[in-house]
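Here the complex is missing one protein chain, while the rest keep their positions.
In this document, chain identifiers A, B and C correspond to the written order of the chains, with residue numbering beginning at 1 in each.
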Amino acid sequence: MDVRVQEAPFDFGVEANAFAAAQSGMGAVVTFTGIVRDLPDAPLCHMMIEHYPGMTEKALHGIATKAHDRWSLGGSLIIHRFGRLAPDEMIMMVATASRHRKDAFEAAMYLMDYLKSRAPFWKREETAQGSAWVAARDEDEAALIDWSEPHA
Amino acid sequence: MDVRVQEAPFDFGVEANAFAAAQSGMGAVVTFTGIVRDLPDAPLCHMMIEHYPGMTEKALHGIATKAHDRWSLGGSLIIHRFGRLAPDEMIMMVATASRHRKDAFEAAMYLMDYLKSRAPFWKREETAQGSAWVAARDEDEAALIDWSEPHA
Amino acid sequence: MDVLYFAWVRERIGVPRETVQTDAETVLDLVEELRRREDRYEAAFADITALRVAVDQELTEFTAPLKDAREVAFFPPMTGG
Partner (left out) sequence: MDVLYFAWVRERIGVPRETVQTDAETVLDLVEELRRREDRYEAAFADITALRVAVDQELTEFTAPLKDAREVAFFPPMTGG
């Protein structure tokens, strides 16, 4: 369980390789990475990510702990940036390792769903026309309800 | 849609970074990588992977095409090795890119489930005690039935 | 008690953090107390269904008690990932 909240960029490939190499006896590694997307209407100058220092790290550790309780994981990694990001920069990544692909996939999806709506980050998109806070999406909240219900 | 069947090792991190960098307007990238696991009883000397040249490439292209038909994907990558692999070496990887994480995750799981039981690869594990073909698992076949049923 | 504001709540109130002397028993009592102070608080707290609250860095409900709380934070729904 490795959680990093940082302003500096990270190298997705280097982190993914280091994570995979650190596993022992785990046959399956899943990663997710989120990338700053340009906007459909006005070109994005940059994205600003605000967070709540102290609570952010606690919330991410809490989410990772729940994932390790629920699935058989050899390891997990969460890296999330804050501050100013340009289009195409990587915002964050998660990685999970397990003996079986189903556990690795489900745990990565769970980390992402909880991180999205329960970790204290807020995104603001800045364009030549001004800036706007990104609105939370109803479907992100709905995703959490799915995890709290028993699965088939 | 990029499919590679090769004997040579590949660098997961380098491939993951190149895949992510090649995307345009895609906010979500998911990767899976499969690693040669040591065995619980006798130490694994190496794994041999046999495949069906010609059919393998066709089957993987077919699986990728179905994933692109079913989800909104900006890109996908499948790399699968054959020949002799040592413990901890990477066997294969898939990567998917989409605007939204749900599509990227589901498509990667779909690629893995179909690749596992529908692409003509066979694994043999060699230990000091001899060698044995890896048996297919019932749950891998069951995973395909799940994809053919309508989802909630 | 330290009160923290993030994202557009911070922008409407104009400060990221302030110390508030209060006897409010619940988060909701604190919100009502702040709203009565100045228009900028009224602007930030007009619709609390659009807000989230953390007490001592744990997400909680607006009905949560403030007894022994050291830090309360108000912010919009989170948009990480």
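Quick note on the criterion: a residue touches a chain if its C-beta (ideal position, glycine included) is under 8 Å from a C-beta of that chain, and two chains touch if they have at least 3 such contacts.
It should be emphasised that the depicted structure is a prediction, and the values quoted were computed from it without experimental measurement.
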item: Chain not shown, its touching partners among those shown; value: B
item: Chain not shown: contacting residue from B:Val14, B:Met55, B:Ala86 or B:Ala142; value: B:Met55
item: Touch residues of chain B, complete complex, unshown partner; value: 34, 49-52, 54-55, 58-59, 80, 91-92, 112, 115-124, 133-136, 141
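One rule holds in what follows: only the chains that are shown with their structure count from here on.
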item: Distance from the mean Cα position of chain B to that of chain A, given in whole angstrom; value: 23
item: For chain B paired with chain C, centre-to-centre distance based on mean C-alpha positions, whole Å; value: 48
item: Numbers and ranges of chain C residues touching at least 2 other chains; value: 81
item: Per-residue multi-chain contacts in chain A, two or more chains; value: 34, 112
